[in-house]
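Report on the structure given below.
Heads up, one of the protein chains got dropped from this complex, but the rest are sitting where they should.
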Amino acid sequence: MNVHNTQFHGRTDDGIKPGEPLLHVDNISLSFGGVKAITDVSFDILKGEVRAIIGPNGAGKTSMLNVINGFYHPQEGTITFRGEKRSKMRPYQAASSGISRTFQNVALFHGMSTLDNIMAGRTLKMHKNFFWQLWRYGPALQEEIEHRKVVEEIIDFLEIEAIRKEPVGTLPYGLQKRVELGRALAAEPDLLLLDEPMAGMNLEEKEDMSRFIIDVNQQYGTTIALIEHDMGVVMDLADRVMVLDYGKKIGDGLPEEVQANQDVIDAYLGVSH
Amino acid sequence: MELLRLIFIEPFQTMYALPDLLLQTLWEGFVSGTLYSLIALGFVLIFKASGVFNFAQGIMVVFAALALVGIHALGVPPFLAVILTLGIMGLLAITVVRIVLKPLVNQPDIILFMSTIGVTFILIAGGQLIFGGEPKAMITEELLLPTGSSDWEVGGGVVIFQHIDIAAAIIAAILIAGLALFFNKTRVGRALRAVADDHQAALSVGISLEQIWVVVWFAAGVVALTAGILWAAKSDVSFALQVIALKALPVLVLGGFTSIPGAIIGGLIIGFGEKLFDLYWGAPILGGGTESWFAFIIALLFLLYRPEGLFGEKLIERI
Partner (left out) sequence: MFYREAGQFKTTYEADSAKFPIFQDKLFIWIYLAIGFIAIPLLSNEFFLGAIMIPFLVFALASIGLNILTGFTGQISLGTGAFMGVGAYACYKMTTIFPEANIILLIFLSGFFSAGIGVFFGLPSLRIKGFYLVVTTLAAQFFLEWAFIRIPWLYNYNDSGAIEVPQREAFGLVVTGASASAEVRYLICLAIVVIMTWIASNIISGRIGRSWMMIRDMDIAAELMGVRPLYAKLSAFAVSSFYCGVAGAMMVFLWLGAAEVESFDYNHSFEILFMVILGGLGSLLGCFLGAAVIWILPVIIRAVLPPIVDTLTVFTITSAQADLVSDIIIGVMIVMFLILEPHGLARLWAIVKQKLRVWPFPY
């Protein structure tokens, strides 16, 4: 499946070469009341790679993504994205710097159709101001059509043409997750955060989703951070893996290394530690 | 300059110069605060047990009072009339729970809230149709509630205590204590607390949600009737009372939607606050009449700084 449009390349003008860190977080600690969700975690994500974040349930993986996104603010530590260091992100900053994500529990806009949901991902790219919006016909409509073209490329890429006008609430779970991926892609992100994109899918759906993720990474050069429980998927897709357990980092490196790491094995087997 | 003086100096001077007025105002504030708390209590009961914000609580107060007066007017002796009115409130509870709440159990909160607005509308129109729209006198004496007043001379002036107000405060306190006992010591009370905590878990141990909700709505009806009697004893039963009941909303904002002590303290704060503000700041500076909105503005300011209220639970959102 070939997609000719190369519009989705992440920015190439930010001075970061493929292989250099696009994002690194240093000494992040996050707690809610008395509960420590993340304790002193540091890791990096290199430009152009697929980085997997794994760990048992409750390890703090989603919280880590939420910190990167700016939804949670860490009590300690810094986040450096594309060279800019911050003690916390704000959601708008994250979105406008080129971070996009999908959610563990599908967070689609249930009142809207597939097409509208993916168009929602183009929010930051639309600029025609209020005055033109009042009249629609003219510049505002032109802009809508332009973005519609991009969205249709994504719909084509994800093979969801048939459901474009369906309200997303009526779609089966697997398709909803695909629409959510489309929405995240629509923002043309530099860094795509995927929170358990294969959760609840059968084998066929997983293979489809894996294919899409690989294509996004290889054809568009998008850097991807991926939370995933299916070890097979992680081994196949990921370039490097980071392992969290009880909010602490217990492993970081190539998939084979992590797979052989005794601490990681213990964590998953539930050996008390 | 003059404005600053009016805001920061004059009120306190007046308070000091006329202590009897201050005490009178504080007492009035206490009384209305107690009644606000009572109405807010009804909201809290239902919200705690079913997560439904019962907008109809206010009209339930009016409806209960109207029913009581109406039944008595048919010649029924007063205390029997009270029992019959309670019966009516029980019927109302069953009807609302069966017909409105049960079908809507899994809908978003906003839909449930709007359904109670619909119920409010039905009760307002229904109440007027059945009982007539003119204000009526509450059967205070027949219920053996005291009338008349006592004077207390203090600070060169006189503070007047209406006996009915004293009775109201005592009755409200007894009712609250009774409810607290009910919730903590009886089996049904325990079931209620279970439901308030977690519907699913309660269901899984065999508690019938429907029954609990009927109990809770009935309890709210009892509270409504008490509030209706006490309030109308001071100033007649009329549909204007329903607007006053809307004031329970700011009380809930201050006290938190799920806290009984919060409803009490919130009610007292609003009660004191309104009266003091209007007398010392509202009337001289703004021309008076500020009681209609003071509570709401306070609630608004509160929400900006502490959205969950004094005693409410902080919401942590997860995605």
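Every chain is named by a letter (A and B) in the order it is written, and numbering of its residues begins at 1.
In the analysis below, contacts are C-beta pairs under 8 Å (C-beta built on N, C-alpha and C of every residue); 3 or more make two chains touch, one makes a residue touch a chain.
The shown structure was predicted, so the numbers you read here are calculated from the model rather than taken from an experiment.
Colleague: Check each of A:I79, A:A94, A:L185 or A:I213 against the chain that is not shown and name the one that touches it.
Modeller: A:A94
Colleague: Out of A:S29, A:Q133 or A:Q259, which touches the unshown chain?
Modeller: Checking each option in A:S29, A:Q133 or A:Q259, the one touching the absent chain turns out to be A:Q133.
Colleague: In the full complex, which of A:K17, A:K85, A:K149 or A:R211 touches the chain missing from this view?
Modeller: In the full complex, the listed residue that touches the missing chain is A:K149.
Colleague: Just the residue numbers, please: which parts of subunit A touch the chain that's not shown?
Modeller: Residues 69-71, 91-92, 94-96, 100-101, 103, 107-112, 116, 119-121, 123-124, 126, 128, 130, 133-137, 140-141, 143-145, 148-149, 152, 183, 187 of subunit A touch the chain absent from view.
Colleague: Please identify, in ascending order, the residues of subunit B that touch the omitted chain?
Modeller: Here the touching residues of subunit B are 53, 99-100, 103-104, 107, 109-111, 113-115, 117-122, 124-126, 128-129, 243, 246, 249-250, 253, 257, 286-287, 289-290, 292-293, 296-297, 299-300, 303-304, 307, 317, 319.
Note that in this section only the chains that are shown with their structure count from here on.
Colleague: Let me have the rounded angstrom distance from the C-alpha centre of subunit A over to the C-alpha centre of subunit B, please.
Modeller: 49
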